[in-house]
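For this depiction, one protein chain was excluded, whereas all remaining protein chains were kept in their positions.
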Amino acid sequence: MISDATEVAARVDMVQIFIFGMMAFWFIACNAVLVYFMLRYRRKGPDDKVANIKGNHTLEIVWTVIPCILVLIIFYYGVVVWKDLRVPPKDEPVYEIGVTGQKWSWSFKYPNGATTGNELIVPQGTNIKLNMISSDVIHSFFIPEFRVKEDVIPSMYTYLWFNAKHAGEYNIFCTEYCGKDHSHMLGKVRVLDADNWENWEKTGLMLGEERLTPLENGEKLFADRGCKGCHSVDGAKLVGPTMLDAFGRSATFASGEAYTVDDNYIANSIKYPNNQIVAGYPANQMPSFDGQLSDSEISDIITYIKTIKSE
Amino acid sequence: MAHDHHDDHAGEMGHIQPFKVYLGTFLALVVLTVVTVAASRINWGNAFLNDVVAMVIATIKATLVITLFMHGKHEKLETWGFIWAPIILLATLLAALFVDYAGRQNDLYIEPAPISKLYVHQPESITKKAHGEGHGDDHGKSGDTHAPATDGHGAEGDDHGATDAGHGDSHGETDAGHGDSHDAEGDAKATDDQGDAAKKDDGDHGDH
Amino acid sequence: MAHEKTEYRPYLEPKGLYNWFWTVDHKRIGLMYLYSILIFFLLAGLCALGVRAELFYPGEQIVDHHGYNVLFTLHGAMMVFLFIVPGIPATLGNFLLPLMIGAKDVAFPRLNILSFWVYLLGAIVVLGSLVGPPGSSWLDTGWTFYTPYSIDSSTGVIPVTLGAFILGFASILTGMNFIVTIHRMRAPGMTWHRMPLFVWSLYSASLIQVLATPVIAITLLLLIMERVLGIGIFDAGMGGDPVLFENMFWFYSHPVVYIMILPAMGVVAEILPVFARKPIFGYRAIAYSSLAIALVSFFVWGHHLFVSGMSNWSRWIFSLLTFAVAIPTAIKVFNWIGTLYKGSVSFESPMLYACGFIFLFTIAGLTGLPLATLATDVHLHDTYFVVAHFHYTMQGGTVVALVGGLHFWWPKMYGRMFNEKMAQVGFWTLFIGFNATFIPQFIMGYQGMPRRYADYLGEFHDMHFLSSVGAMVNGLAYFIIFGNLIWAVFKGKRAAANPYGSLSLEWQTPSPPPLTNFDEIPTVTDWTYGYGDQQKA
Partner (left out) sequence: MFNHKDAPDGTFFNFHKEPPLVAYEFFKLGMWIFLATEVLFFGGLFAAYFIMKFKWPEIFSLGSAQLSIPLGATNTVILLASSFTMALGVDAAQRKDKGRLVTMLALTFLGACGFLVIKYIEWSGKISHGILPGSDVFFSVYYMTTGLHLIHVLIGMYYIGLMFFRALQGRYTDEGSSHAGVEVGGLYWHLVDIIWIFLFPLLYLLGAH
């Protein structure tokens, strides 16, 4: 019912259809016999003639052996297809992308050093392998169209691979419960054809896109990376302090010492949030963005924050 | 009237064993304790075999206690069912966990996160180890620069700076995939290179 | 000296709080368990209706995301730990086991009432988590308490885990009581192969209760210590491994789903021969497949971790073992259907529930196949397909069988008959509402709709809408069913001692049975399904 965007997905669909056929057959068989017996042997009167059948050994053996065989067939077919779904092809080159899942946003790190948030950009027709790790709780990286899913665990790297056949855009879901905005931890996979990919790798822009101004880029990052989820721009108190009139504001840390908000305080809090917690706000709620945001991106965010004023 | 039981009538309550049986068991147990301490001094090959030896001696002691002290010998079959059941289930749990964890190491590409990636307060013994003598290339785990240590908070900032600087150039030919050939020293597994540690300068990957 | 014929007094006759609080009569304990689990069934059911009501439309309507997470967590935790694990064994099992094997009471009557008190204590501690402000202390980690979220979540993890830890003891005490009773207190002449099949299923379920519950007890204890003392076994930051928690949690939590379904199968195996007027088909096959399921259930927990970073070896080993569970289940279904062959089948409400169980349980069992197969499970894991699968087994299986069993033994428990017409209406409402709720979820699940989502993409809207409407009908059905049963307790007309003509021992006692069940212990000469022989005699 949903499109399959990799050849392995097509083979997984074949397994699913095979099992669905098995399920439909046995479901109809069992319940047809059940309904037939219910109608055929309805009680007519109190002294119906009833067969004193207690069991039938050959029948028992038959309906033990047949399910065993069918079940082993399903198992074997499933494992054969799963082998290709799970282990990337050995001989072909594999393009590795680092994925970090954190509370309610994904971030991707490419071999050429570029990082994107919630948007996985991959070339068409290449074997992509995602090396995934979480920086707080367990998440799960799921792309329905590719039929791939793997948990993202803080204590070890996990991986999954796919080879998208043609260009397109697909959803990324988080399928392991991870807290408040588990249902908003969505992302997009954008599969680019060859030349678009070429351009993107060099300039980080799609064909025909021109570079965003630092302010626009900062605003886009502020939304993409989930900052908006905990830091409001309209003054409302969320999990973290509001960004309204934040720049130049002076307040006290939980440790009691006063501070005024300036460039390197914001930069430091983005990279190591738990160093200086503002009084009255919960500790270790904000994940560290160290390594997921390049310094230029952080400076764009700072320029954006400077513009949030309530004049 | 107490209705008689369908299975055999338990004569008098419990089987009486002579005193020397108890004494013999006790002495055997003490001797085995000494043996197990002695056995732990000798290195039987690798860590796994040392565990196996310790477990075998402990199992012998346990069977002695069950059969003789707890009168296991005179128990019916169903009671022995309830003795074997937990042992089998525990063995299943441990075997499954072992197959899982051992299997992960040599699965293509799966390997444990470097200590530097574990962000929260670090036990001193890990950090002491990572600080002190970052030795050899066993596991590659302990060879990392330590992550934000429990002690200093402030130290974090500059420490990362150091690894970042060192990150670019000295990144060896480690192939994170197979998890065996980490080069141990220094910042082979810096904090932020989760994904591309494997193929950073591996020319041929990707056709772009 | 034979007991002189004591004048018959039903067990419920001595009134007064003292008789309820200090009772050790397995029948009263069964009723007390019944009342408390139905209260929690109501609470958890309302949470479920809240979950479905929120999902009528995408976006936030009734509750915010945190509220939604609390609703589905409480629905899961209360249903599993407080309703369905005690479920059939503690209610029908307590009431019927001594009656069915011809004993005066269970082996350890005082431990039986202690089990109920410990259950109440556990329930109070679990509800204790609701005392604090909803925003911060109502549990929102899901009933599986996966670490590290359950470690650094600010909500009431400790009360619920401590409560579940205490409820584990109630479960162990009941299981141990049943095993010793079945081993040692069967009436003379009642060999293992003359026991009713419900007793076989209780025995298998009690085996699992006794052997699986300790592992969840230690896992929850370690989770509590993780939060209190900060030990690092499950916390990745300290070097621990969250997947270890998953392994130890599911080592209990898969066998526990067989604690839930086995007694349900036993109830169906009791109802079918009575209403088909014919011996059960393949008695030994059903009896030994109960034991086989209990045995195999301990080796299959890995299919909950197919995508949790487990090693490839263990994934396909667990996939193979999971298929081993399908065989005894299939044998049972075929034997149930075989029972109706050449019988004389009448359709009072218990029989309706039994046949409804077979229909729904075939769907439940068969939809387990794609979840056990590795290739398809990667896609289907943690989606609504899984939600629909286990609701078909738990609600379509266990709850339908529990309600069917209550209808079947209601005349024996209270000596009164419920309104047959209303019971049939209740069944069909439940049947339609249940299917309308969960068939759309199968479709959504295959399309990739993840579970535990407070908000969903537009493309899933119509399926969610249909499912929510079905859920409302499903909820309504239970009010009809239990309204009818409760009404029958007070106003139902007097029931005969054996209204359906069953040959089983518990129907040979007057309804409701006296305190010590049998004046003197009966000697059993033949098995309890001899309907065919009765015709010739």
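The letters A, B and C name the chains in turn, as written, and every chain counts its residues from 1.
Please note the rule applied: a contact is a pair of C-beta atoms (placed from the backbone, for glycine too) under 8 Å apart; a residue touches a chain by one contact, two chains touch by 3 or more.
On a predicted model such as this, the values are computed, not experimentally measured, just so you know.
Considering the intact complex, the chain excluded from display touches B, C.
Residue C:Val215 is the one among C:Met32, C:Leu71, C:Leu162 or C:Val215 that touches the chain missing from this view.
When the full complex is taken into account, the listed residue touching the unshown chain is C:Ile113, out of C:Ile113, C:Leu262, C:Ala388 or C:Leu406. Along chain B, the points of touch with the absent chain fall at residues 2, 5, 10, 13-14, 16-17, 19, 22-23, 25-26, 29-30, 33-34, 36-37, 40-43, 47, 50-51, 54-55, 57-58, 61-62, 65-66, 68-70, 75, 78-79, 82-83, 85-87, 89-90, 93-94, 97-98, 101-102, 112, 123-126, 129, 142.
For chain C, the residues touching the chain absent from view are 11, 14, 17-19, 21-25, 28, 104-105, 107-111, 113, 172, 176-177, 179-180, 183-184, 210-211, 213-215, 217-219, 221-222, 225, 229-233, 238-241, 244, 247-248, 515-516.
Quick note on the criterion: only the chains that are shown with their structure count from here on.
In whole angstrom, the spacing between the mean C-alpha positions of chain B and chain C is 36.
In this assembly, the C-alpha centroid of chain A lies 31 Å from the C-alpha centroid of chain B. Shared interface positions of chain B, defined as residues touching 2 or more other chains, are 104, 110, 113, 118-120. For chain A, residues that reach two or more other chains under the stated contact definition are 87, 154-156, 158, 284. Those residues of chain B that touch chain C in the complex are listed here as 1, 3-6, 78, 85-86, 89, 92-93, 96-97, 99-104, 107, 110, 113, 118-123, 126.
By the touch rule above, chain C contacts chain B in their complex via residues 1, 183-184, 186, 188-191, 207, 211, 215, 232, 235-239, 243-244, 247-248, 251, 298-299, 302, 309-314, 317-318, 521.
On the chain A side of its complex with chain C, the touching residues are 1-2, 11-12, 15-16, 19-20, 22-23, 26-27, 30-31, 33-34, 37-38, 41-44, 48-56, 59-60, 63-64, 67-68, 71-72, 74-75, 77-79, 81-82, 85-87, 136-138, 140, 142, 144-145, 147-151, 153-156, 158, 171, 173-184, 186, 282, 284.
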